[in-house]
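Only one protein chain is missing from this complex, and each of the others stays in its spot.
Order of writing sets the chain letters: A and B. Residues in each chain are counted from 1.
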Amino acid sequence: MKLPPLSYQSPHNLSDAVALLAQHEGAARVIAGGQSLMPLMSLRLAQPSLLVDLAKIADLKTISTDPLEIGAMVTWSEIERHKGLKERIPLLAEVVRHVAHYQIRNRGTLGGSLAHADPAAEFPAVAITLDAVLSVIGPQGVRKIAANDFFVNALETSLHDDEIIMSVHFPAWPAKRRWAFQEFARRHGDFAIAGIILFYDCDAQGRVMNAHVGLFGPIARAQRLSAVEQALNGQKLSAALIEAVTQNATAGLDIHVDAQGSEAYKRSLAGTLLKRGLLSTL
Amino acid sequence: MKHKSVSINGKTTQLDAEARDNLVDFIRAKGFTGTHVGCEHGVCGACTVIVDGQAVRSCLMLAVQAEGKEITTVEGLSPDVGLSELQQAFKKHHALQCGFCTPGMITTLHALLSHEPDADEARIREVISGNICRCTGYIPIVDAALEARQFYK
Partner (left out) sequence: MHASHHKTQANTYIGSPIERIEDYRFLRGEGQYVADLSFDGQVHAVIVRSPIAHGIITKIDTHQALAMPGVIAVLTADDIGADIPTIPFRRPNPTIGPYAQPIIARHKVRYFGEPVAIIIAQSAALAEDALAGVDVSYEALPPILDRHSSMADHTILFEVTKTNIATVFNADKGDVYAAFKRADVIVRDQLSTQRQTALPMETRGLVAQWDSATQHLKMYGAAKLPFFNRTTMAAMMKLPPENVDYIEVDVGGGFGARGEFYPEDYLVAFAARALNRPVKWIEDRREHFTAIGHSRESSCDVEMALSKDGTILGMRGDLFVNIGAYVRPNGLTPVRNAAQFMSGPYRIPNIGLKAYAFMSNKTPAGTYRGPGRYEGSYFIERLLDQAAAATGINRLALRRKNLVTSPEMPYPLAPVLPSDGRAETNCDSGDNTVTFDRCVQEFNWDQKARLDGTCVDGLYHGLGIACFIEGGASGPSETARMECEADGSVSVYVGSSAIGQGLETIMSQIAADALELKMDRIKLYHGSTNLLKEGWGSYGSRGTVMGGSAVQLAAQDFIKRFRELAAEVLNVPSDNLSYSSGRMNAPDGRFITLEEVARKGISGYGKFNNATPTYTYGTAAVHVSVDIGTGAVNVLDYTVVDDVGKVINPLTLHGQVMGAAVQGFGSVFSEDLAYDDNGTPLVGTLADYLLPLATDYPHIHCVTMEDYPSPTNPMGAKGAGEGGIIPVGGATANAIASALRSFNVQPRDLPITPSKLWSLIHEKA
């Protein structure tokens, strides 16, 4: 499983990186942490002629908490260790703990994960559910893409061959926000068979508002469960309400069947995780 | 022309790798065969080395990406003669059988305990869940790591 022949460049700034991608017209690929791309190349499922390494581009490594913006080349362990992020948006730190394994988290990056768009990965779902906005740079300049528009399908995004994710912006996260993260995988660190990311705020009467409920895993890309959100908004959360909204939570979604489970199992699992997530916020 | 270099176990080494050479093959070609290749797709952890203080899967890095970095392998964690305290704890607890995953366990645990000398059993298990062992069933590895913590404080 040796890598196929390739050449390598490590530019020091974004415009050089973009120029290299543009020159190679789709035959060049960005390498970020390499934790997804290297195995693909070892299996010769990807054979780019040129790898453009973003490691030396300092602009991609910044973290700010106000506004909440994380550079594309920030690694999972940098997110884990960042006190400000953990205080500002505790859900991120919790989800990062579930990403792969210790060694992978020292190299894997936020931008790399989003660009790879694995349906069972946590952070594309985080981005979608939290209404993140990606800043992307290409030969035509910078554009902003809402996460929901960025992810098209399994392993497919709206990123062009000559574009690079620069950073991810998250809306401000109120301190009193209720949230939950539930994931079920075969073993610790494995990709999720199903996962739920949810949050909501409470109005003055303690009723749910602004509910965001995202499902990932058994579907081509993470989706907001809008019917569930609508059923929750304006209501006081209770065990009975939770029971009611988790019925048919995955209705209308195309469930991918594989060795990890049948359609019935995955729908049921999603519902179980949703229920447990909501209950945990009570 | 400036030659690229990397530091392996404290010694500067010329980075005379091809672009497609991964870091584990490069390290092994330099004579540090203690780091093992178990899968070449980033799952088994046998290839774990320490890069700038962090445990990393060396099969998932290109050699050229290691330019200017400090790499520590299991050989670099061994005293000139004898065993380090972590290694002795492994021996005492029979934390290895065939020895193939062992260097990856040593580097991973050394990195962990260097940063977190108070890591508890759950944290240790969580961290070495990225290192597959087929022989021991992990229990003695965890016991060895728990005992070795005192030497990292």
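The rule is simple: a residue touches a chain if its C-beta (ideal position, glycine included) is under 8 Å from a C-beta of that chain, and two chains touch if they have at least 3 such contacts.
Remember, it's a predicted structure, so these values are computed and weren't measured experimentally.
Undergrad: Any idea which of B:Ile8, B:Leu23 or B:Val43 touches the chain not displayed?
TA: Of these options, the touching residue for the absent chain is B:Val43.
Undergrad: So which bits of subunit A touch the chain we can't see?
TA: Its contact residues with the unshown chain are 1-5, 39, 43, 184, 186-190, 193, 259-262, 264-266, 268-269, 272, 276.
Undergrad: If the hidden chain were put back, which residues of subunit B would touch it?
TA: Residues 20, 28, 32-41, 43-44, 46, 73-75, 78, 83, 87, 90-92, 94, 96-103, 106, 121, 124-126, 128-129, 131-142 of subunit B touch the chain absent from view.
What we mean here is this: only the chains that are shown with their structure count from here on.
Undergrad: If you average the CA atoms of subunit A and of subunit B, how far apart do the two points sit, in angstrom?
TA: 29
Undergrad: Using the touch rule from the top, collect the residues of subunit A that touch subunit B in their complex.
TA: 1-8, 10, 31, 34-35, 38-39, 42-43, 51, 53, 55, 77, 100-104, 106-107, 187-189
Undergrad: Give the list of subunit B residues in touch with subunit A in this complex.
TA: 19-22, 25, 40-42, 45, 48, 51, 54-57, 59-62, 64-65, 67, 108, 112, 126-130
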